[in-house]
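Structure, as structure tokens:
The complex appears here minus one protein chain, its other protein chains still in place.
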Amino acid sequence: APVRVFCAEAFWCDLARGLGGDAVRTESILVSPAVDPHDFQVTPVTVRALASADIVIWTGGHYDDWIPPLLAAQPDPGRQDIAIADLVPDTDRANPHLADDPAAARALIDRLSASLTTRLSRHPAGAEDSVMIERIAREKRRYDRQFDALTGRLDALRTRYAGLPVAVGEPVGGPVFRALGLRVVDADFALATMRHEDPSPRDVARLEDALRGREVRAFVTNPAMRVPSVIRLERIAREAGIPVVSLDEFPPPGLSWQDWMTDRIDRLQRALDRHE
Amino acid sequence: MSETAPPRFLPGFSPRLSPRLSIELSPGSPPGSSPGTPALSFVDVTLAQGARILLEGACFSLPEGSLTVLTGANGHGKTTLFRTILGLHAPRKGEVRIFGRMPDTMRGAIGYLPQDRRLPAPQMTGRTLIASSWNGTRPGLPGWGRRIRQRVDGALSRAGALHLADRPLGQLSGGERQRVFLAGALLQSPRLLVLDEPLSGVDVQGQAEIVALLHDLCRRSGVTILLSCHGLDAVRGRADYRLAIAGQTLELSDAAL
Amino acid sequence: MSETAPPRFLPGFSPRLSPRLSIELSPGSPPGSSPGTPALSFVDVTLAQGARILLEGACFSLPEGSLTVLTGANGHGKTTLFRTILGLHAPRKGEVRIFGRMPDTMRGAIGYLPQDRRLPAPQMTGRTLIASSWNGTRPGLPGWGRRIRQRVDGALSRAGALHLADRPLGQLSGGERQRVFLAGALLQSPRLLVLDEPLSGVDVQGQAEIVALLHDLCRRSGVTILLSCHGLDAVRGRADYRLAIAGQTLELSDAAL
Amino acid sequence: MLHYEFMRNAFLASGCVAILCGFVGWFLVLRGQSFAGHALSHIGFAGATGAALIGLSPLSGMALAAILAGVVLGWEPTGDLRKDPAGAGHRDSVIGLVLAASLGLGLVFLQWQHAPVSSATALLFGNILGIDHATLGMLFLLTGLCLVGLGALARPLLFASLDPDLAAARGLPLRTMACAFMVLVALATAVCSETTGILLVFSLLVGPAATTIRLGLAPLAGLLGSAVLALALAWGGLALSWYTDAPVSFWISAGAALCYLAARGYRAAPA
Partner (left out) sequence: MLHYEFMRNAFLASGCVAILCGFVGWFLVLRGQSFAGHALSHIGFAGATGAALIGLSPLSGMALAAILAGVVLGWEPTGDLRKDPAGAGHRDSVIGLVLAASLGLGLVFLQWQHAPVSSATALLFGNILGIDHATLGMLFLLTGLCLVGLGALARPLLFASLDPDLAAARGLPLRTMACAFMVLVALATAVCSETTGILLVFSLLVGPAATTIRLGLAPLAGLLGSAVLALALAWGGLALSWYTDAPVSFWISAGAALCYLAARGYRAAPA
């Protein structure tokens, strides 16, 4: 029987499916980046799926806090629980967005391939299983190549962009910015937006000054966070001729993680290059 | 409005018959009264609370400018009758007429003192309470200014409550509060005054004062007054008629009887 | 408790002097009374509301088993005096003793009927209201069972309110409610009954019944009763003493005077 | 501070909201309906998510839901104690139930959503620093409308609030008054909380009004005092927030509580 993988966010399961193929059967809750994962409501169907899973993957780091209690409520020694945030220990604790962190994806693939392999080889392994194990190894190598390419590209871009200031409306894209060495000028403002709070007026003023004075190279927004203060600043950015980049929370359905990442970096690059 | 009208009291008015046995009085002309319509008339009115009938087929009418006392044991329906006059309680049968018209259209002309009332804001002063009722049913901003103040002060001093008017209602004693409420009932120069136990809780001297005031209002301004009270001692010599509720019937008689 | 005590009324009791002029009565032995301590005594009590003095240097004591009427004009401090007895209002000066003890310790032995009371739950029946006061100050679960029901029924039927007990309080008429409340005051066989205008709103026959009941309680069970009312007609012939508040002084006299 | 347009807009918007809240809140506190005021802003949440579901704008959804709830909340107590003694104490629990039901509904709507809902939840928290000219214009317009409505309602509402039994006897339809006022409050909270957030609106509704009523001011003085105090709180809160970096709504809610405490102390002292 295929290994049942349960993901809080669909794109982790995309990666798992790409790795495991027929060896895994996946099920995920959050499919659309439009739903705010910070305030998601759990229903029995969700938990039923989770209760019968062999592997549970979630982002962790307070991104989807509703998962751990569900796991505790249905203890199962045979189940493997993977919180991505725990795999990449040096993450920025305040910013739980890990979807676009190649390191996180790589760590997940590493962990997943290891555990899928042991699971498949645990029972008296049939021919079919060994085919699958082989396939997993092959896919892992393919993923690793893609990750390498991605990191390579990011490293290359880093030399060009390191130290460039950008502004963000909501803390999406943190890992990519870190990889590129971009300097986020308004971390507090972004966090306030994420928490649905009032930002402090001087943060707004500083950000506005930065936009009007063209002190930043791009203004990054999250399409799931269309709040008035961000919309207003977006307009100011446009007026000042600063490129506005809209970055999703995580990949929309139908788009693979790799393509989504590439598109992301492409758009960021276009924006950052526009002012050279 | 009716403050300048001539007194309409007719001293030789004869006692009415018990309504169930009575000749039906045609509501525009009670025998012996002036040709005006009666201030208040009940035509074959049946009042009930839930399944219980309080009053059956009651007919009577009160001429304008008369002072009538409503008596009856506890729970026999005095308050219910008052509420019927004000349109707050629907009669099961029959018709109530105020100056010949439907009660709904005449509410502005009635001054009412309920037996108990809620006081949602006991921290407000009596003056505030009374002033808020000035033209209180018309849309617009709350009234203020000298004219309203004069009217409010006039009503308060008539009711002997001027010295109580600037204290929070919650701090007044029972009798003091009753006087303030009475002032409220007098405020808009009503043509019909309907007072539910205005004397309860008032001291002996105060009772006499209030009855004298009411008597004066009848005689001098032609106001029609209906008040309920327990025992006739306080109103003796001042009331024209007595309406007695007993066992589902209503009896109108001369107060002197 | 005191239901079985012998009646302590002494018919030949002489009128008290005006307290300000009076010989100070030692609280344990009012002249002519039985050697027991007085049920209620005020020693040089000054009562005030805010800056206003209501009563100055009042001294009196009531023997156990007597029926006393408190009279006074509106706003002269009857309710304040009652509240002082119950420890709800602190006297500015002087001491109040109930059966020789501090008011705080004797509250369980006093039955009280306030002049007005809030009814936060008018949808509850009178029976529920009264039953909830049974041992109401002791921690534990609400009482239920036959014994409490019997006591409640007993109090209700004494006060003539048994037929009203199962209707929501909000639906009762003023006088009906007063009877239910009176039953509540009688419930725990108090040794001292403090009734603030128990007759207000009650019909004439009801007033007579209530006074007769109170008289009976005094004579047969030795309960001490202090009640306020306006006018002495209703209590004539039944009360032993009259306490009159007038102009900051308190005068105790024989009720027959 | 006023050099930035967003701060100027924030001052204008919060001033506008403060004056409306000061007036409306005075009646709200007088009538003991703070809970309704609080509940209405939660209820707007259900409306906003529901509207997003059927493709309406969140503001119109919020306003619709709030108006509906206003009618329900105004409806329940008949106002006539004698006719319905059981209904007397129930205003409070009815509000609770409507609140719970609409939160529950909002939750399902949220679950069915496959469109961005953050705009809906953002309404709850408002965004006083993100107000542009168009919003400001609409705010002025709607506030003006609400004030006109309140102006027409004020006298009968005061009468019905201070002396409901007499008002009913004079033929004032208590239920209609209650509904009309609740709808007004609903509109005001919807309009204001869309721009400034629920917390801020609620503080401005209750704080200044409770202070002036506690001080025992007469109606007109109380109404004016409440509006002025609300304005002072709003502007003071904005200024403080500028210098301290703490959120505006924190300063306003803290200020509201302090004002009430001061009034309480002042009143308690002489007595």
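Points worth noting:
We call the chains A, B, C and D, going by the order they appear; numbering starts again at 1 in every chain.
The criterion applied here is as follows: a residue touches a chain if its C-beta (ideal position, glycine included) is under 8 Å from a C-beta of that chain, and two chains touch if they have at least 3 such contacts.
This structure is a prediction, so every number in the text was calculated from the model and none was measured.
Screening D:G96, D:G137, D:G151 or D:G236 against the full complex identifies D:G96 as the residue touching the chain left out. Only one of A:V31, A:L191, A:A205 or A:A240 touches the absent chain when the whole complex is considered: A:L191.
The chain omitted from view is touched by exactly one of C:T46, C:T128 or C:T249, namely C:T128.
The residue from D:L20, D:L64 or D:V206 that touches the chain not shown here is D:V206. Checked against the full complex, the one of C:F42, C:F99 or C:Y112 touching the unshown chain is C:Y112.
Against the chain not shown here, subunit A presents residues 38-39, 41-48, 51, 61-63, 65-66, 68-75, 93-96, 191-192, 194-198, 200.
By the touch rule set out above, subunit C reaches the unshown chain at residues 83, 86-88, 104, 107-108, 110, 112, 114, 117-121, 123-125, 127-129, 132-133, 135-144, 168, 184.
One chain is missing from the display, and on subunit D it is touched by residues 29-30, 32-35, 37-39, 84, 86, 89-101, 103-105, 107-108, 111, 121, 199, 202-203, 205-207, 209-210, 213-214, 216, 246-247, 249-254, 256-257, 260, 267, 271.
Everything that follows uses one rule, which is that only the chains that are shown with their structure count from here on.
Centre-to-centre, using mean CA coordinates, subunit A is 39 Å away from subunit D. Computed from the mean C-alpha positions, the centre of subunit B lies at a distance of 33 Å from the centre of subunit C.
Under the contact definition stated at the top, not a single residue of subunit B touches 2 or more other chains. Shared contact sites, meaning residues of subunit A that touch two or more other chains, are absent.
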